[in-house]
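With one protein chain held back, the other chains of the complex are shown just where they sit.
== chain A ==
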Amino acid sequence: MTTGNLAKVGAVIGVGQSDYVSDHARVRAGEKPHDSYGYAAIAFRAALADAGLTRNDIDGLIVGPTVAYERVGEVLGINPRWGSQADAMLAVIEACAAIKAGLAETVALIYGNDQRSAAVQYGGPEAMGGNLFLSYVYHAPWGYTSQGALYAMMFRRFMEVTGITEAELGEVAVAQRLAASLTPHALMRKPITLQDYLDSRYICEPLHLFDYCLINDGGVALIVTSAERAKRIAKKPPVLIHGVGRFDLNRGATSLEPRLLDFYRPAQEACASQVFNMSGLGPEDMDAVQIYDSFSCHVPFALEGYGYCRSGEAGRFMREDGISLKGKLPVNTAGGHLSETYMQGWNHQVEAVRQVRGECGARQVEDCRFVHYNSDVAGKAVSIIYGR
């Protein structure tokens, strides 16, 4: 089958975000600094400034799933010639596709979420997302809700099949906290040890507190334009999108078969094949990896699924080769959802861009040419390679 190629079609020329640290402190003190649209507006202004553009340069708009498309356009005064609504990773792919098709040239990708101040529940009788993912609510009669519990069940079987231990999984939380300690905008900056991890309480055993993502308010925006236009107008070195991939496992999603029996591996392998073929690159070319980490165990699943180590070896790889900024393969270099901010994958795109630009200060990966982003949220695997 021949497919259109999105390699080096789009480039990120602007990134922006709200002030996670200050807003989180205010929310924890009982204030509500902004709603989702306010966070989106702050992030959009920051991304425009980063790109050196004005609002009128934008001719395409993609908004995240937590806000209404029309209202974001209304609030920001954007009348685009093309628009859509998507999560972080699909927004990047859709922007490239729209640019390739000539539907838009400079697309704003905008996300805002007041999930913490609005007390969004991710488990229990009012579990978020049940309208979209039946598995989030269907097993409630047995006391089984919350996405963490779904991943706990998946990781328990992964332990049985591969022999990976809780201490090996703890490498994720420890490594990402180290990264966050070097990231001024990260929320959780106090380093932790493996012993701290093992001593932390279980939420849904075998997952500990430190395996769970943060819940905080914030906004993120990216400006994506054609690679050709990026060369002409970008204020900073453009970051090219070298390849994208996607594969969804929907069959058996509620009865958890692809999750528990296959660890979503077939989706990751299909996705890896797409993204690496499109970019002409392989795992060995990646200088850093960003992994959607609502829970720490996404990391070992992805390391095996995308070929960073052999099947069944993620535990050994994390312990011996290392996934911290000091290790062989730096993962989630700003701390990810566990320690930086929970922006549902949007923050990972921003960090990938900043690493390729070389503007990450103390946490900068040396000579960072390519960064691989991937996610496997509820069996929807998506992969993007950012590079020079």
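Everything that follows uses one rule, which is that a residue touches a chain if its C-beta (ideal position, glycine included) is under 8 Å from a C-beta of that chain, and two chains touch if they have at least 3 such contacts; residues count from 1.
Keep this in mind: contacts and distances are computed from a predicted model.
Novice: Leaving aside the chains on screen, match the unshown one to its UniProt name from "tRNA 2-thiouridine synthesizing protein E", "1,2-phenylacetyl-CoA epoxidase subunit B", "Branched-chain amino acid ABC transporter permease" or "Zn-ribbon domain-containing OB-fold protein".
Specialist: Checked against "tRNA 2-thiouridine synthesizing protein E", "1,2-phenylacetyl-CoA epoxidase subunit B", "Branched-chain amino acid ABC transporter permease" or "Zn-ribbon domain-containing OB-fold protein": the hidden chain maps to "Zn-ribbon domain-containing OB-fold protein".
Novice: Can you tell me which of A:L182, A:C204 or A:I291 touches the chain that was removed from the display?
Specialist: Considering the complete complex, A:C204 is the one touching the chain left out.
Novice: Considering the whole complex, which of A:A101, A:L134, A:L198 or A:A362 touches the chain not shown?
Specialist: Only one of A:A101, A:L134, A:L198 or A:A362 touches the chain omitted from view, namely A:L134.
Novice: Among A:I78, A:M154, A:L249 or A:A302, choose the residue that contacts the chain missing from this document, as touch is defined above.
Specialist: A:M154
Novice: Among A:G38, A:G123 or A:G336, which residue is in touch with the absent chain?
Specialist: The single option touching the absent chain is A:G123.
Novice: Considering the entire assembly, which residues of chain A contact the chain that has been omitted?
Specialist: 123-125, 130, 134, 137-146, 149, 152-154, 156-157, 160, 201-206, 251-252, 254-257, 260-261
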